[in-house]
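Left out: one protein chain. Kept in place: all the others.
Let's turn to chain A:
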């Protein structure tokens, strides 16, 4: 049973046991436009909640992707640097960014559920 949670900055984390798969939401890719580059962290990197985790670049701008929770990077999606357009095609599926070993599962409670995120998007322009 997996559980997906969202940040206000439009990252998601899909939780499976102690592992969280992190990427950007479908709303985020729509806002960015065509993604042309993704910069991923090194495996083994330790991040605290809200630390910079990755960078995603569209034609026009570079945007930082923050860690939804604290943890250690255990895996990165090596397909992304060569096929950044996958972020537009399947952001919440195939085009995940990194897998984290979650340090503090309590931090997940600070994030939004899928329903809460949907309501949050409706409050945005």
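Note that in this section a contact is a pair of C-beta atoms (placed from the backbone, for glycine too) under 8 Å apart; a residue touches a chain by one contact, two chains touch by 3 or more; residues count from 1.
Going forward, contacts and distances are computed from a predicted model.
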Inquiry  = As a check of understanding, state which of "Rubredoxin", "PTS sugar transporter subunit IIB", "aminomethyltransferase" or "2-oxoisovalerate dehydrogenase subunit alpha" is the UniProt name of the chain not shown.
reply    = "aminomethyltransferase"
Query = Among the options A:15, A:28 or A:69, which residue touches the chain absent from this view?
reply = A:28
Message = Which parts of chain A face the unshown chain closely enough to count as touching?
response = 9-11, 24, 28, 31-34, 36-37, 39, 55-66, 81, 84
